[in-house]
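Inspection log for the structure reproduced underneath, given as structure tokens.
A single protein chain has been removed from this complex, and every other one stays in its place.
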Amino acid sequence: MDFSLSSKTQDYLTRLKAFMAEHVYPVEQQIYAETHALNPTGDWTQWQVHPAIEPLKQKAREAGLWNLFLPDADKGQGLSCQDYAPLAEEMGRVLFASEIFNCSAPDTGNMEVLYHFGNQAQQDQWLTPLLNGEIRSVFGMTEPDVASSDATNMAATIDVDGDQLVLNGKKWWSTGLGHPNAKVVIFMGLSNPENDKHNQHSMVIVPLDTPGISIKRMLTAYGDYDAWSGHGEMHFDNVRVPKDNLIMGLGKGFAIAQGRLGPGRIHHCMRAIGMAEKALELAMQRSLSRVAFGKPLLKLGGNGERIAQARMAIDQARLMTLHAAWKIDTVGVKQAMTEISAIKVVVPNMLESVVDMAVQIHGGAGMCGDFPLARMAAGARALRLADGPDEVHMGMVTRLELKKYQDKL
Amino acid sequence: MDFSLSSKTQDYLTRLKAFMAEHVYPVEQQIYAETHALNPTGDWTQWQVHPAIEPLKQKAREAGLWNLFLPDADKGQGLSCQDYAPLAEEMGRVLFASEIFNCSAPDTGNMEVLYHFGNQAQQDQWLTPLLNGEIRSVFGMTEPDVASSDATNMAATIDVDGDQLVLNGKKWWSTGLGHPNAKVVIFMGLSNPENDKHNQHSMVIVPLDTPGISIKRMLTAYGDYDAWSGHGEMHFDNVRVPKDNLIMGLGKGFAIAQGRLGPGRIHHCMRAIGMAEKALELAMQRSLSRVAFGKPLLKLGGNGERIAQARMAIDQARLMTLHAAWKIDTVGVKQAMTEISAIKVVVPNMLESVVDMAVQIHGGAGMCGDFPLARMAAGARALRLADGPDEVHMGMVTRLELKKYQDKL
Amino acid sequence: MDFSLSSKTQDYLTRLKAFMAEHVYPVEQQIYAETHALNPTGDWTQWQVHPAIEPLKQKAREAGLWNLFLPDADKGQGLSCQDYAPLAEEMGRVLFASEIFNCSAPDTGNMEVLYHFGNQAQQDQWLTPLLNGEIRSVFGMTEPDVASSDATNMAATIDVDGDQLVLNGKKWWSTGLGHPNAKVVIFMGLSNPENDKHNQHSMVIVPLDTPGISIKRMLTAYGDYDAWSGHGEMHFDNVRVPKDNLIMGLGKGFAIAQGRLGPGRIHHCMRAIGMAEKALELAMQRSLSRVAFGKPLLKLGGNGERIAQARMAIDQARLMTLHAAWKIDTVGVKQAMTEISAIKVVVPNMLESVVDMAVQIHGGAGMCGDFPLARMAAGARALRLADGPDEVHMGMVTRLELKKYQDKL
Partner (left out) sequence: MDFSLSSKTQDYLTRLKAFMAEHVYPVEQQIYAETHALNPTGDWTQWQVHPAIEPLKQKAREAGLWNLFLPDADKGQGLSCQDYAPLAEEMGRVLFASEIFNCSAPDTGNMEVLYHFGNQAQQDQWLTPLLNGEIRSVFGMTEPDVASSDATNMAATIDVDGDQLVLNGKKWWSTGLGHPNAKVVIFMGLSNPENDKHNQHSMVIVPLDTPGISIKRMLTAYGDYDAWSGHGEMHFDNVRVPKDNLIMGLGKGFAIAQGRLGPGRIHHCMRAIGMAEKALELAMQRSLSRVAFGKPLLKLGGNGERIAQARMAIDQARLMTLHAAWKIDTVGVKQAMTEISAIKVVVPNMLESVVDMAVQIHGGAGMCGDFPLARMAAGARALRLADGPDEVHMGMVTRLELKKYQDKL
């Protein structure tokens, strides 16, 4: 066993931390505050990316800290899932940092889909500008009218009409839909109801300006629009795209989703771990600097124990996620399903509890916009649902545990 | 023992439920949605009360469902703390319901202060319009620059200058400060630093238009401004009011606060219990109407057990709060401090966990504004800090437990 | 609402506490220690009741503190379920106290069965000596070879053969089977498999010396035999008793069990609450008298908060149990099923967590026989299974919650 980071990872991590220290942390709080002022309402048509972001992206690209998530050595940096994991953690400490390094969800997942399953034309048209950070993308999977915890419930339709595909249905919680640069959606829908239930759906590339798409609204996630990126609801009403926009083939939707799955989990879990570290750091600073009943808060009642609980929970969650990344790299997603499901349950719950502790230590300041804690809390809560609720992933862990016994019974 | 409601309470409860059923529930969701549209930003100077509210207030007053919280038979309805408790629960089911019956915090607490401790002139000037629902009020206690969990940290100052009091300092989390009708603040500050620590502070009535008061901003509570009421930050810069605005006397701040304490706890705890019942109701409806993996959500995995846990937690919390109310009525606040402290810990935590379960059952719909759940979650979280964090109240319970042993040691 | 005890209850409670203070507490620890010495092994045939018990029973009877559980004014003391509840709590503080007042499980439940459902001859033969404290009894329900959480799984058989009933099967966890005075078992078995599933079983009175009964062993409950009472396994091999020993009639087993259910729950829950109070008391005493790192344990880290959590959990559980008792008294068991099921989940879990806290405060002393805490822990753990596991009772709460919605769907 060797728990140390590879020298390659170590090098990237050192450079990333230096970049964050020099360019990001100094403007972090300012960008939070100004973003809110720039985007005061839910009217996404008026949303603006904070003006500091584009220059930071340029700097990051010049520093070679760009598309770190993509294992491809030319298009990305040649970093494996486990190599990238600690970098994702570092980015997770600042709410907008991923965008600077062109490592934002759902673009990363979408780029992976296009990279692995897109054809050359699809890659040229969409992967290239995404890799260049020129456009943003969204993913259309969750639907308002069915229980999306069971993905096979998905009811939006894809019909073949000659050389065209005709899309109908509603999608919501499409993260990034409010971003001024959002140009394309990967739409998942029911195309082959005649097949068995994991081969009925397809994925289609749809430019967001295609007629028939209406963006109905941005949704608040626990009160916040998460501007300038947002989470949107969009309706598809006889939206027509060329059949060439189909990814891989009809009925391949779940196969693609499965492939997209593993690394994406690692990414968001590691970002969540970075966020938890940041929350713990804020809690430490606050609990050492504020005094009540004659002592710093850290010394009062069970506060110290809660700090310890946070440290222990974060460290366990990190090891579990790194182990899952290592399994993805070494034996593949299919053999790592227990681990990939487990981190989806463990990490968001850990994050939620660490952030909650930090908020409690901050008192009223923790609930308002003076610290990023309330948004972290909302993010943590959302993560317990996004990409499937806890219960669905626990169900997967149980099923895989059961498999070990079925032969013996 | 008799756990049944008095016939008086039963009568009011029947009438209140009928009023809610006829006038409030039918417009509940519409008012939520329109409120958000009416008040899209944090610019509180533009905030408007939903136009349906004032007519509802008139109807409630005509129906004799007015100032239910006040035990006085003339100014209120002559309902004791335990009598009012089930009514507060019913109001808690709808986020804006208390205002309709002139039972909103912090007005109720402020009215109690004026009723019990205000002189005739103070009552005439401020209690009367508050009881008439003509104006709203705020309470200025929590401060941004000190740990308010220790109330004796309070640093805003009250200086006597001849016939005037001069107020300086910052207050935040003043709930209701953004309300268009907010006209007056009860300000608490340090007036007598030479006294022992529970006799150093005073309470002063301050009209909100007094020169020197600046309302700096409304705060988001977990992303939401809670418009049209809001939680504000205000600064006092040599604010001068006549000495007649002092309540009771110099150094009486904590004595008044103590008196204000008990019934207020009952009120917000019972509202929280009503909110939890509403959340459970939403969870039941959603889990019975949505299907995944071939079954209604209620039948999946541990969902049924979570419903049972919610039912058991709510019922326990209600009994505990009613018992505390009964103790306040029969032996007084001072003899009920364990109970009053305990409900402050138990009820908000119960609410938070019930609402969280309901959100999880709702999936993405639970996180956005389509249901009141996200605001309930924010409210529950805030309640774990408002009026003192959990830890402070647990400390009180521990101290009172300890007292039982001190003689024996 | 009135949370105060009736004057009758208050009188009994005062007398009971005085009796405990004068006669029981002074010998409590000595009886624990000597019991262990008297009954060093699991060989139940050698078990002896501690010699102090029989004289204490006489004293209790003379003091009118006898059969307090039975509402009948002649045979018991005319105390309702809610009247008796606080007395059961007081008894629960000492592991052997119930026996002194002839209020031990399972005798109380068996006496209730005989009182309500037994005929005159059955009452004369068995109820009378039980009420006199001359004999003890056991209940034969749980079976080793089926999942007893589903009581309809019960597989032991009752066959009618002319004037006789022939019993076959295995029963275990028959509490009290090792008691030297145990003379009779109420045996529940499958008599009418042709009926619907709640009318297939019957209850039969079986003297323990009937040929064909073999007591196989006493079981350890978390390492302890609970001598001198014990939990036994007994096998029935063509055991023949007169048909007159049948209670009520064939197929009435579950109907009787249902009637036996409610008050029994109140009793063991209230005893559990008394036990929790005792554990909290021990925790307070230990945490105030032991010093580490320069402070009494109570002042270290989260210990104070844990004391508060215990106090709050006990108080909630007590109110919930008293409320359930009041519902049994006023509207009957059938209308109180949510409450009766809820306390079965809430109280044992509360007890377990309070006792665990107390053990942790005691360190090694808490784990060994120097304090009653380890046995309390075992008792608490067993209560989470006895009379049905938590999960079954949560299922009942869920089902009853669901009923409220079924008409509306």
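For reference, chains read A, B and C in written order, and residue numbers begin at 1 within each chain.
The definition used in the following text is that a residue touches a chain if its C-beta (ideal position, glycine included) is under 8 Å from a C-beta of that chain, and two chains touch if they have at least 3 such contacts.
The structure presented is a predicted model; accordingly, all values stated were derived computationally and were not measured.
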Residue, one of C:201, C:344 or C:384, that touches the chain absent here: C:384
Residues belonging to chain A that touch the chain removed from view: 1-6, 82, 280, 284-285, 288-289, 298, 304-305, 307-309, 311-312, 315-317, 319-320, 322-323, 326-327, 330, 338-339, 342, 345-346, 391, 394-395, 397-398, 401-402, 404-405, 409
Touch list for chain C against the chain that is not drawn: 40-43, 142, 144, 146-150, 153, 172-173, 219-224, 231, 290-293, 297, 300-303, 356, 359-360, 363-369, 374-375, 377-378, 381-382, 384-385, 389-391, 394-395
Chain B residues that touch the omitted chain in the full complex: 301-302, 304-306
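Note that in this section only the chains that are shown with their structure count from here on.
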Per-chain CA centroid nearest to the all-protein CA mean: B
Rounded Å distance between chain B and chain C, as computed from the means of their C-alpha atoms: 43
Shared interface positions of chain C, touching two or more other chains: 304-305
